[in-house]
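Yeah, one chain of the complex is gone here, protein chain that is, but the others are all in their spots.
Then we have chain A:
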Amino acid sequence: MAIELNFTIEGGDFSNAGKASSKIKKVLKQLNIEAKIIKKIVVAVYEAEVNVAAHAYSGNVKALVGENDVVVMVSDSGPGIENVELAMKEGYSTASKEVREMGFGAGMGLANIKRNTDELKIETKVGEGTTVTFSLNYS
């Protein structure tokens, strides 16, 4: 049986970015999930949270912690991604100047998610929003 965790994120609210990843980290630790797995999923969730804060109007994070894997779905209502292939490219970013000055928007977010997960799916519609789903197997 999977444990479900839900979080909401507001666009522009960087002060709460990291809340979901922090909570997920704690739950996985309590469940004695391997440290290596926790480290990877935490990076992915954090980057997804930051993406919502940096680009979208609002969004939510849903994590399903199962017996064999953890699946995370991050959905937002926002501008969507015009060119997913380009967005995946390391170094490419559409983040604002303000966001970049905070040290975000280096164009490494999606690449970090991909590198730290087994599967990554991006569904997006320009003008409506984006759903990023990723999973990581324990073994």
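By definition in this document, a residue touches a chain if its C-beta (ideal position, glycine included) is under 8 Å from a C-beta of that chain, and two chains touch if they have at least 3 such contacts; residues count from 1.
Just so we're on the same page, contacts and distances are computed from a predicted model.
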item	value
Protein name (UniProt record) of the chain left out of view, among "WD40-like Beta Propeller Repeat", "Fluoride-specific ion channel FluC", "Phosphoribosylformylglycinamidine synthase subunit PurS" or "DRTGG domain-containing protein"	"DRTGG domain-containing protein"
Absent-chain contact - pick from A:7, A:104 or A:134	A:104
Missing-chain contacts mapped onto chain A	14-15, 17-18, 21-22, 25, 39, 42-43, 46-47, 50, 102-104, 106, 108-109, 111-112, 115-116
